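Yeah, one chain of the complex is gone here, protein chain that is, but the others are all in their spots.
On to subunit A.
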Amino acid sequence: MHHSRKNKKKRNPIVIISILKIRDLESFSTNLGERFWVKVTFHLFDGRKLEAEGKVGDSLLDVVVNNDLDIDGYGACEGTVTCSTCHVVLKQKDFDRLPEEAGDEERDMLDLAYGLTDTSRLGCQVILTKDLDGLEVKVPESVNDARS
């Protein structure tokens, strides 16, 4: 999908290389041409639990879009790091093992998000690796009356 093009450009080249390596290893260990699928669970603020699968290399936003997950207003800017509607909260251990830390631009957008936490990320910038299979994230409610 066209929305992922831009964030791929923003990604650190070293990380892209590491993702490629993971992919190479997979094509060794699995059938030729088959890509590794990663399971992700989204826990919504209203108690709903959405489970979906994404390919290694997809972002969490890709997973939401490709699976047509029903999350209101998610990904308004289509993965270009110019809004914070794809905000997710990770568990500390998952947050720590993401291959790439949030850059300035991502943090700038997170600063505008509702319910910002120390383990918050933009879903469009969380890239799935084989390692993240079974990942669970919270999607905070995008509603808050305190504007500043």
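A few notes on this one:
Assume contacts are C-beta pairs under 8 Å (C-beta built on N, C-alpha and C of every residue); 3 or more make two chains touch, one makes a residue touch a chain; residues count from 1.
The criterion applied here is as follows: contacts and distances are computed from a predicted model.
For the chain of the complex excluded from view, the name given in UniProt is "NADPH:adrenodoxin oxidoreductase, mitochondrial" [choices: "NADPH:adrenodoxin oxidoreductase, mitochondrial", "Protein phosphatase", "WD repeat domain 41" or "HORMA domain-containing protein"]. Here one chain is not drawn; of A:Val40, A:Leu61, A:Cys83 or A:Leu122, the residue touching it is A:Cys83. Residues 3, 6, 70, 72-73, 76-78, 80-85, 104-105, 107-109, 111-114, 116, 142-144, 147-148 are the ones on subunit A that touch the missing chain.
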